[in-house]
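These notes are about the structure you will find just below.
Apart from one protein chain that is not included, each protein chain of the complex appears where it belongs.
== chain A ==
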Amino acid sequence: MKKKVLLMGKSESGKTSMRSIIFANYIARDTRRLGATIDVEHSHVRFLGNLVLNIWDCGGQEAFMENYFTSQRDNIFRNVEVLIYVFDVESSELEKDMHYYQTCLEAILQNSPQARIFCLIHKMDLVQEDQREAIFREREEDLKRLSRPLECTCFRTSIWDETLYKAWSSIVYLLIPNISNLENNLKKFTEILEADEVLLFEKATFLVIAHCQVKQHHDIHRFEKISNIIKQFKLSCSKMQSNFQSMEVRNSEFAAYVEEFTNNTFVMVVISDIAIPSTALLINIKNARKYFDKIEKNDLRSGFHGE
């Protein structure tokens, strides 16, 4: 099952770096090596096993962009599920950026009016911390206004922190077939375990694809932070020629377990009742594994038939 994702934006806005970090196991530092993307780079990324994200990383240099809107227009903008438009927050040509964005939207409106639109205000690390929220809100307002009648969801991102994961998690979440079925099952699982919270990560990217929360938590950014931390850890493990399989973190307030779950996911279980022995929980996770495996297989297959 293929889903087409367009990644567009001006030259040097950070599209290829983002893609490399999320899908190709680059760490932020490695992206310095990347050069300008020539024309359109197609990458097929396997996500959750059977789902193939067809990412069109469109080179942002002016010559290419002109091309997209003329001769390649139908080819590029047809059958798009998701359009991700990247804006460099430090850009000195705001007018021009908006102009290109609007041209993209017109093409989308004509060829793929059902597509979901995401705007990433990128390179936020270059903005002073106390100004970030204000600048983001300002841009978001402008973009929402300009995008009408289409709706866009905006995120502020940087490859140097967890905000990148938040944006991409939300984007990818929309592409997962039968997500509500998965979430319902996850809820039942959480209840039986008597856990505070259960997260499901996609295996390769470590993006959070589903979660069930029973107890309130003060940090709303914890998902992306955890994605970031575990992904980095996983990458360092592979650099040592070993595969990350599981993790148990314990202190006086909680116990958290990260375990390989189905073929395509990892699960994280957080429990504040530390008196419950690990083994009991691990037995439960093991037994639920087969069940979720079957769900995943059925979901992906029925999603395919549904196309």
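Definition applied: a contact is a pair of C-beta atoms (placed from the backbone, for glycine too) under 8 Å apart; a residue touches a chain by one contact, two chains touch by 3 or more; residues count from 1.
The rule is simple: contacts and distances are computed from a predicted model.
As stated in its UniProt record, the chain not included in the shown complex is "Roadblock/LAMTOR2 domain-containing protein", which appears among "IBH1-like N-terminal domain-containing protein", "Cornichon", "Trafficking protein particle complex subunit 8" or "Roadblock/LAMTOR2 domain-containing protein".
Only one residue from A:Leu34, A:Met98 or A:Ile276 touches the chain missing from this view: A:Ile276.
The chain omitted from view is touched by exactly one of A:Leu174, A:Ile192, A:Ile229 or A:Val249, namely A:Ile192. Only one residue from A:Ala115, A:Leu143 or A:Ala288 touches the chain missing from this view: A:Ala288. Taking the complete complex into account, residues 192-194, 276-281, 283-284, 286-288, 290-291, 294-295, 297-298, 301-302, 305 of chain A touch the chain not shown.
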